[in-house]
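Quick notes on the structure that follows.
All protein chains of the complex are present and in place, except for one that has been dropped.
Labels run A and B following the written order; every chain starts at residue 1.
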Amino acid sequence: MWAFIHKLGSPKWFYAISARLQPWFWVAAAVLIVIGSAWGLAFAPADYQQGNSFRIIYVHVPAAFLAQSIFVSMAVAGFIFMVWKIKVADMAAAMMAPLGAAMTFVALFSGAVWGVPTWGTWWMWDARLTSMLILLFLYFGVIALRGAFTSRDSASRAASVLAMVGVINIPIIKYSVDWWYTLHQPATFSVTSRPAMPMEMWAPLLIMVLGFYSFFIALTLMRTRSEILRREANKRWVRELAGEVS
Amino acid sequence: MPLFREPEGSAGVAIRATLKRDLVLMMRRRSEVLNPLVFFALVITLFPIGISPDPELLAAIAPGLLWVAALLAALLSLDSLFRSDYDDGSLEQLLLSPQPLPALALAKVAVHWLLTGLPLALMAPLLGIMLSLPAGSYAVLALSLALGSASLSLIGAIGAALTVGLSRGGVLLSLLVLPLYIPVLIFGAGAVQAAILGDGVSAHLAILGALLAVALSLAPWAIAASLRISING
């Protein structure tokens, strides 16, 4: 077990194994997102209350899931980096942060656009949207902190600590915002909390969520491989690799 | 027989020494203690000018205004929490000492709260009068601010420790810390709101206390780790 973890921690080994894994996740992401999009956009029945605008759920919810999961993954990677000094974990954490911020933005944007037909306004201080907005600031904080240090090791450790502090706070923020929202706006209609959806509505949603997760894994593998080349450019195996490619 | 023996209760001695040293230092730099208070009063003055002097309107938004202004004032004082110790090298000495760093960091944060959070809490009722805050909520305002600002100091110290080594950490510090302040703000302002409405405030204060307990149990370790990162470069 330990031998395996340390092997996985070696950039060279990770570079090799990720090369084999990566295509599968790209294929899975492409297939799932194409099927989910077609099903969600064209075949799922329209919602009896919201009509066709509810089809935004098929991008809003996967993006929101991914936004939260990526922050948690970042904190887990930071923890692994801090405890076992596995550099690949930190490279992955650095590479997934921008995608997490992008997904948070997608969730916010799609939520705001969805608000026009449902609430009649672009922005409501809805509990979910507010939490997402705070999450976006947390992402900005982690990315900015990493960029502020000149020494890479300090940057990595500082970003890891902040990600872990953030991940402890996310549930607290979420619950306090939910509480705050029910206190101030008790009777408004929330876009995504709905009674049981029929199967032909939630099946495409599930497919989209799985597709987004595959996309996240594939992209993180790909960008971590790039980051390995960047950080290990002076290592012998990378130079040999470059020699073979040329 | 060892040549040097740790004196009895050395951790306690070190914590008390840190507390005393920081208190003396802060009392010598009186402007640093006064600036957040003046800032608090100034920001509160801006709101009636910017919005309206109508007492009814001000009373409705007073709990939130007072809490947000106090939060910003506490934030303003954070940057200096470790800055001067970092500049003159005494922070490095603190790290080298054999005493547990989380405990020493906690002592520093306690001094910070004592000289910013507590004065802000005591001053808030005075500014509440100026915003025609309804009677019966003044004690809750001071109490919620006293409880909440302790959490703010603890959370803020993590950000201050992370950015102390950076030359221009001020704006970054607020970016890091403000999102984490939101739960405290929600329950702090909620307590004052509840007091105005005549609802029970014990639930709010209990949650503020719970937040403080969580911050007390986790933040010192995060502050210590962050200080090590900032010092060891």
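Observations
The rule we apply is simple: a residue touches a chain if its C-beta (ideal position, glycine included) is under 8 Å from a C-beta of that chain, and two chains touch if they have at least 3 such contacts.
Note that contacts and distances are computed from a predicted model.
Chain not shown in the complex: UniProt lists it as "Heme exporter protein D", one of "Tripartite tricarboxylate transporter permease", "Heme exporter protein D", "Phosphoribosylformylglycinamidine synthase subunit PurS" or "Glycine cleavage system H protein".
The chain we do not see here touches A in the full complex. Residue A:Met222 is the one among A:Val76, A:Met197 or A:Met222 that touches the chain not shown. Looking at A:Ala77, A:Leu99 or A:Met132, the residue that reaches the missing chain in the full complex is A:Leu99.
Across the entire complex, the residue among A:Trp24, A:Phe43, A:Trp84 or A:Trp125 in touch with the chain not shown is A:Phe43. If you put the hidden chain back, the residue from A:Pro23, A:Gly51, A:Gly147 or A:Pro171 that touches it is A:Gly51.
Contact between chain A and the unshown chain involves residues 33, 37, 41-46, 51-53, 55-56, 59-60, 63, 98-99, 102, 105-106, 109-110, 113-114, 116-117, 215, 219, 222-223, 225-226, 229-230, 233, 238-239, 241-243, 245-246.
Everything that follows uses one rule, which is that only the chains that are shown with their structure count from here on.
Work out the mean CA point of chain A and of chain B, and you get 32 Å between them. By the touch rule above, chain A contacts chain B in their complex via residues 82, 134, 137-138, 140-141, 144-145, 148-149, 151, 154, 157-158, 161-162, 164-166, 168-169, 172-173, 176-177, 179-180, 183. Across the interface of their complex, chain A is touched by residues 158, 162-163, 165-166, 169, 172, 175-176, 178-180, 182-183, 186-187, 190, 211, 214, 218, 222, 225-226, 229-230, 232-233 of chain B.
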